[in-house]
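With one protein chain held back, the other chains of the complex are shown just where they sit.
Chains here go by letter, A, B and C, matching the order in which they are written, and residues are numbered from 1 within each.
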Amino acid sequence: MIWQLDVIFCLFVIICAIAAINVKDLLAAVIILGAYSFFMCILWTEMGAVDVAFTEASVGAGVGTVLFIAAVNKTKRRSKD
Amino acid sequence: MLEYVLSKYNFWTYAILLIIGLYAMVGKKNLVKKLIGMNIFQSAVILFYISIGVKKGGATVPIFLGDAHAAHGHEIIIDAAHYFIPLPHVLMLTAIVVSVATTGVALAVLILIYKRYKTLEMDEIMKIRQDTGA
Amino acid sequence: MTEQSDDVIVKTLSRMLIPFMQIYALYVIAHGHYSPGGGFQGGVILGASMILLVITYGLDNTLRRMTERLNTMMCSAGVLIYAGIGALCLILGGNYLDYAELDQILGVGIAQARSLGILGVEVGVGVTVMAGMISIFFDISTGGLPSEKIEEFKD
Partner (left out) sequence: MKVVALITVLMTGALLVYGIEEMPEWGDPNSPASTHVSPKYIQEALGKTATPNMVTAVLADYRSYDTMGETVVVFTAAIGCVLMLRKKRKGEKGEGD
């Protein structure tokens, strides 16, 4: 556990979260959410939760992003805020 | 001040992520943005639980690293201070899978809303509902 | 998103990749006792391989291999495996989901019987999660599967 690396990943996670809710293009927001999930996964691996990190990498970042993209594909891509 | 923040930086990250998710759920008008905020909120809670399971001082991941088959016959003494706490990992592992399943149900509801109102903005939906009196 | 792709590279690469993904998923389920992994992760990877098949080869080709009827049956079969192992322990004289009683039919010692009980439960979880993820993806990506397609590929 290296605390400098931890702080850097925490900053990345916060930046990704702020970007994901501020982008007007919904497809871009969903992809940024996938990047957020992967940074979260690295953070949890650093904290020693390898099972949770594996689950997040396959479930949250993989299938979750695909489901969001499928739903955005069926509805509208633009958002007003 | 900086040292005070750095001593519990993961709890501060959890608080900031949680208020970002809450703001997206309350303040944004697009329904997909609300769902993204809900996902961020869930990850923040999971981060909090994982932070509880960390032990300093030479602890490692909760997997027994020695030869399990050689130790089958006689009793092994395992020191609890050498491994992280497995209980928060178990609870959060199932929570992630359930969160994706509930996100799927939410997206299905969202597609039904789009089929009926042809929009995903909350204020437009409320306006249509007021105009038609439904 | 559910039509067949025209790209030769994408189709060839995914046709080569899908069997390895499924083998890896089975490894993750079976090796969950000794390394990170288990039923949830392996089931999701199995589901992701079928989702890749839908994206590259189209919904019609996928429904010919894995029909909607089979998918729904597998989704409930996983829960049945899980609850069935619990009920088997109940029949053998223990509490519900008390794997130590499985020793009476397996005969390998109490600790090993509990280990094998965990493996059976993980298989049930994997089957349910795989079928559930595939079913949710089918419904969301098509906005509701047209009933003619289900009728067409029933047999």
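Here, a contact is a pair of C-beta atoms (placed from the backbone, for glycine too) under 8 Å apart; a residue touches a chain by one contact, two chains touch by 3 or more.
Please read all numbers here as calculations on a predicted model, not as lab measurements.
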Footprint left on chain B by the chain that the document does not show: 7-8, 10-12, 14-16, 18-19, 22-23, 26-27, 29, 51-57, 59, 62-65, 68, 71-72, 75-76, 78, 80-81, 83, 85-91, 93-94, 97-98, 101-102, 104-105, 108-109, 111-112
Contact footprint on chain C, counting only the chain that is left out: 32-36, 38-39, 72, 75-76, 78-79, 82-83, 86, 97, 99, 110-112, 114-115, 117-118, 121-122, 124-125, 128-129, 131-132, 135-136, 139-140, 143-147, 151
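One rule holds for everything that comes next: only the chains that are shown with their structure count from here on.
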Computed distance of Cα centres, chain B from chain A, in Å: 11
Two or more partner chains touched - positions in chain B: 63, 93, 97, 100, 104, 107, 111
Sequence positions of chain C contacting 2 or more other chains: 36, 38, 40, 44, 133, 136, 140, 143
Residues of chain C defined as touching chain A within the complex: 1, 36-38, 40-41, 44-45, 47-48, 51, 133, 136-137, 140-141, 143
Touching residues on chain C, where the partner in the complex is chain B: 34-36, 38, 40, 44, 129, 132-133, 136, 139-140, 143
Interfacial residue positions of chain B with respect to chain A in the complex: 6, 9-10, 13, 16-17, 20-21, 23-24, 28-30, 32-33, 35-37, 39-40, 43, 46-47, 50-51, 53-54, 56, 59-63, 84, 88-89, 92-93, 96-97, 99-100, 103-104, 107, 110-111, 114, 119-121
